[in-house]
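Report on the following structure.
Note that this complex is displayed minus one protein chain, with the remaining chains in position.
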Amino acid sequence: MTDSPFHGVIPPVVIPLTEKKQLDLEAFERSINRMIDAGVDGLFFLGSSGEVAFLTDAQRYHVLQEAVAIVNHRVPVLAGIIDMETLRVVDQAKRAKGYGVDALVATAPFYALGGPKETERHFRAIREHTDLPLFAYDLPVCVHTKLDPTMLVRLGKDGVLQGVKDSSGDDVSFRWLVLENEDAGHPLQLLTGHEVCVDGAYLAGADGSVPGLANLDPYSYVEQWKAAQAGDWNRVKELQDHLARLMFLTRVVKATVGFGAGVGAFKTALWQMGVFNTNQMREPVQALEGEDVAAIVEVIKKAGLMDADAPIRK
Amino acid sequence: MTDSPFHGVIPPVVIPLTEKKQLDLEAFERSINRMIDAGVDGLFFLGSSGEVAFLTDAQRYHVLQEAVAIVNHRVPVLAGIIDMETLRVVDQAKRAKGYGVDALVATAPFYALGGPKETERHFRAIREHTDLPLFAYDLPVCVHTKLDPTMLVRLGKDGVLQGVKDSSGDDVSFRWLVLENEDAGHPLQLLTGHEVCVDGAYLAGADGSVPGLANLDPYSYVEQWKAAQAGDWNRVKELQDHLARLMFLTRVVKATVGFGAGVGAFKTALWQMGVFNTNQMREPVQALEGEDVAAIVEVIKKAGLMDADAPIRK
Amino acid sequence: MTDSPFHGVIPPVVIPLTEKKQLDLEAFERSINRMIDAGVDGLFFLGSSGEVAFLTDAQRYHVLQEAVAIVNHRVPVLAGIIDMETLRVVDQAKRAKGYGVDALVATAPFYALGGPKETERHFRAIREHTDLPLFAYDLPVCVHTKLDPTMLVRLGKDGVLQGVKDSSGDDVSFRWLVLENEDAGHPLQLLTGHEVCVDGAYLAGADGSVPGLANLDPYSYVEQWKAAQAGDWNRVKELQDHLARLMFLTRVVKATVGFGAGVGAFKTALWQMGVFNTNQMREPVQALEGEDVAAIVEVIKKAGLMDADAPIRK
Partner (left out) sequence: MTDSPFHGVIPPVVIPLTEKKQLDLEAFERSINRMIDAGVDGLFFLGSSGEVAFLTDAQRYHVLQEAVAIVNHRVPVLAGIIDMETLRVVDQAKRAKGYGVDALVATAPFYALGGPKETERHFRAIREHTDLPLFAYDLPVCVHTKLDPTMLVRLGKDGVLQGVKDSSGDDVSFRWLVLENEDAGHPLQLLTGHEVCVDGAYLAGADGSVPGLANLDPYSYVEQWKAAQAGDWNRVKELQDHLARLMFLTRVVKATVGFGAGVGAFKTALWQMGVFNTNQMREPVQALEGEDVAAIVEVIKKAGLMDADAPIRK
């Protein structure tokens, strides 16, 4: 372990909306406080689960301004600066800094095609324009580039990057990253974006996790991290099995696929659990309804996040 | 043929930069005038070749403001409103309209994962916020979604879309699109994004083309369109073979891949031909150098776009 | 044009089965004769449409033995020697030669991962073991490797390959292949595997086509080839539009996808047209039924391949 403040459970914060599809400040504050009270070690705003792709710049910075005020230094705040290519990302970096965040999270360039030279130059160029801690966000399912572990560690040693959020799903590559980072003196904080294989990532040597599912059950993820720190691997695995079964809620959705099924199921569960006031989504995604809601409720009741005899909210 | 003003050769305009990587207004005007004088039927700004992904919003609208002023109604101006998801695209649409463009060009949503429902809703949501003609931009290599011909024609019949720029490289799908569009009464203007198979697309029934290579040789593309209109297919093919050989300039680059090799080669050729003053690129892409420049010069000399004994510009 | 015997329309022969899923010799002979009588320039057996992946070796060579006997030198016979890696393909090559075929058709290696070195060595190794004309079969949708045009022409100049069947759907790459082949003195016969963009491929310079749809309508493909030879491009396009509309029969299938929908629709049409006695498929694919059959019949009636008032065969 290093003395970096970025470790442990750092949920990517899901955004509650009102019926009119505006930021629901009341639910936002409730959900943030619920996670901090549960003991999370940080919060990540404007990630993929945090609707970053769906928000105008004005909406993004409204979220960030409110988030920083609500968190009020209780835990570190990380902010996604997600945009297509370097100059647009640098713009986001400058603006996010102005809102008082503690670290920035950037993907490789996307949309235009490039190669490893462009990816590496991209992160170096961002560093030239900001002094905040910078995490690389490895998310090939959205970005269509897999970040190379050797390049990441090189950028760590050069002071360009301070960490990685690995949502690649490529656990072999993550293992290379852990070992190369260790050999280099641990310049990078390595956070797994897994939700259902966090136990294996901790065993492999991850410094923390960024699970969207922690919006629903922050308690279990916090307990799991503590168990991992204590070397109680049977408990780590037991909690993971519980969380994996809870994650089934994303597998029962039939109306759509992708973000609408995944984050849509999270919002629906948080609504049914009383944390959110609605399960509204941003355009062009539609809120889940009917049978999908019922199926999600069944999963969260089975996992003990909702009373077995509680009625379905409409 | 319909009476739509959007047909024939509509080049996606490549952006010249100064040594300091700023918009080179002098070269921009020269290049635009050169294409209009050659007889192109329209100009498309802020497309993929037009660096849309690489520009901040401020830079995008600087390009658009200057473009509209230089073109000055001589030909229709189409503007890319390229961003990740619906609300961001709507923002771009509103802003682009304010600059006086004649049509908008939007891709499917990207970054967040979605399905066909979200794609169709996306275009309908854009239409709810603008009254300008709207083209769907089918570019799976950047957007990672292939637009379904049947959906496109349905959106055409419903007045949501007025045309398609097909850069999918999927000529079978383009054929379905042409036939279904014909059966529906031709609601869509169908433009191919091909550079080296424009002849086949015209034979199949395309209403025009959007070839980046027309920045280099607008004359041949204009002549090719006229030959196609006249049914002189041997001439159409002959010009295509010339243009395909010219396109080899993107195949000789060794330093990088993707945008840096493709648009990088276009800029390098335009610089060597004296249309541009440099071959500068936006971050994180680097300008081509040395052997790559020499190889590109060899191709354009062979194609007759540069005197055989002209020296290489440094 | 070269003096190679491999040019013009060379259908990949679809295999008729009895109710018990055995080779239906009567229908096989009828279908082959129908295509030869229509004027096709060759026949390709054991291609992807010809069930090569679905047949045991014993079944493959039963097909080939009967095919060679039925064709009886009226047109050249090409045989697919499709298997995973080099030694298995060489085995197939030796065996196919024993049955008296006129040319062999091989893909790149598949299943095990390799790179361009292995692909090139593969074709050279096959050549070391056979003296028959050899075609490379470019079919990335099945083989997951795209053959590089420059490599193909190099293998042509070296006498390893005598032709290419391009089913890549990548018409830009096909154009590079045509131009590089021309520059090298035309060592390769270039056949397009397109069904609905054959007109563009002919205009680009293809030496022929291998359309599965020619099993249904060999007449139109033969007339199209003749029109192309005569430079009557309007007729070429007109026939293509007819054939493209006929190809809609593969787009109306709902029960399954892939081979079962594509070749399944071909077999269903041939059955309904009275050329085949059933529409049986090999395991694990199931024959199309019910609504899918009705939808296919509607397409072929509209295209004039079946009388408008003919009943659906059961």
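Letters A, B and C mark the chains as written, and numbering starts fresh at 1 in each.
The rule we apply is simple: contacts are C-beta pairs under 8 Å (C-beta built on N, C-alpha and C of every residue); 3 or more make two chains touch, one makes a residue touch a chain.
Computed from a prediction, not measured in an experiment: that's the story for all the values here.
One chain is not displayed; in the complete assembly it touches the shown chains A, C. From the options C:258, C:274 or C:304, the residue with contact to the unseen chain in the full assembly is C:258. Check A:51, A:138, A:166 or A:199 against the missing chain and you find that the one touching it is A:199.
When the omitted chain is restored, the residue from C:7, C:30 or C:122 that touches it is C:122. Among C:3, C:131 or C:283, only C:283 touches the chain that is left out of the view. If you put the missing chain back, the residues of chain A touching it would be 169-172, 175-176, 179, 194-197, 199-201, 203-204, 231, 233-234, 236-237, 240-241, 244-245, 251.
Counting the whole complex, the residues of chain C in touch with the unshown chain are 48, 53-57, 59, 82, 84-88, 91, 109-115, 117-119, 121-122, 125, 141-144, 255-260, 282-286.
Just so we're on the same page, only the chains that are shown with their structure count from here on.
Following the contact convention of this document, no chain is adjacent to both chain A and chain B. Every chain gets a centre from its CA atoms, and the centre nearest the mean of all protein CA atoms is that of B. Chain C has its Cα centroid 49 Å from the Cα centroid of chain A. Shown for chain A are the residues that touch two or more other chains, of which there are none.
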